[in-house]
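Below is one structure. I have some questions about it.
Omission of a single protein chain aside, the complex is shown with its protein chains in their original locations.
So, chain A:
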């Protein structure tokens, strides 16, 4: 299991160090100047230093998120310029260690916002307290912020009665560790966001090399009590099943609109065995914001934009680039925040750009022409052309021609996913499904949306 957890700043100085197991200390790093001391604390410092020297200060780019130094394994993730490293000497579950590090980041963010050196220093006592709670002997324990906030707080806990204490412990260890009892709202409200990122890799000839949508259903629930929720969408499997069983006229209509989901994963509140057997999504939601599910589709994706590149090398010192973008959705909808990024060679000396719509600029520091359009309706087309002057070089290496990438935001789900219902049942309290105010929103964003040129 995890033997220790360290947090470093960008210089490699230790901000937080927590050792769970004795074995990790025995890494002896020759670059550490003082002699090894028998004390536990000094042992650990060797591991701390080994990571700094071999990873943070390494000259080469990090070649692996898992590093083995002197039979000690270091797992690291980076958040802005902060390094989080988990250390072990055993054959741990590697996937679990990374999941834990991400979770640790989530928990810290939930407590004090952005993960920065300043915030970590300001909250170091709190972080130690959290680390004591969510990792025991290197085994991750309940790390749901909802539960943690009931007894690890920055503002201190108000009076705790015996009942409250046992409520805390039963929540931390219980089956529904993500929600506490006795939540009350005057207005029961639900916000449901379907957030999709559409990914594309297209060949210069316009052939789709790969395309997929990775989507998330994010919920904000402000519901009283312990409500039981049921979520339904136009999942092809569910709709086909219903179509077979009942109303035939409905089946034909909805069958067309249903989507094939390649795979989906759920927040731990969702009853997985029920999904496996009946494909219904039922759960008791956490309070506040959380991610209900993630999914992935590859079939019948609506590609909101098509990019048509044309690059011509005129002699050795000039490039001509022409890029056409076409929007491919209902004319009544508006795409926003459109940005096309056309890479330029490193030896570019000057660029002239002409575009029909929006603004385009050559950004020398980014080696790219950035073309921005605020809004664009569906079924429209726009074009940019540029002349790139090049400095003659002796460099034998050819320019790699990175792909043209695009960013945008559209008010629909490119996968075609539709929310069919979200039902709320709370038998003990006097509100029904109809009393809950529900909001649904679809946002499609570009993920990695690239066209090779």
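The rule we apply is simple: a residue touches a chain if its C-beta (ideal position, glycine included) is under 8 Å from a C-beta of that chain, and two chains touch if they have at least 3 such contacts; residues count from 1.
One rule holds for everything that comes next: contacts and distances are computed from a predicted model.
The protein name that UniProt records for the chain not on display, among "AP complex subunit beta", "hydroxymethylglutaryl-CoA lyase", "TATA box-binding protein-associated factor RNA polymerase I subunit A" or "Nuclear pore complex protein Nup85", is "AP complex subunit beta". Looking at A:15, A:183 or A:419, the residue that reaches the missing chain in the full complex is A:15.
When the full complex is taken into account, the listed residue touching the unshown chain is A:174, out of A:174, A:358 or A:378. In the complete assembly, the contact with the undisplayed chain comes from A:96, out of A:96, A:110 or A:183. In the full complex, chain A makes contact with the omitted chain through residues 1, 13-17, 19-23, 38-41, 45, 48, 61-66, 68, 71, 73, 75-77, 88-96, 98-102, 118, 121-125, 128-129, 132, 136-137, 139-144, 151, 153-162, 165-166, 168-170, 172-175, 177, 201, 203, 209-210, 212, 214, 262-268, 271-273, 275-276, 291, 293-294, 296, 396-398, 400-403, 405, 448, 450, 452.
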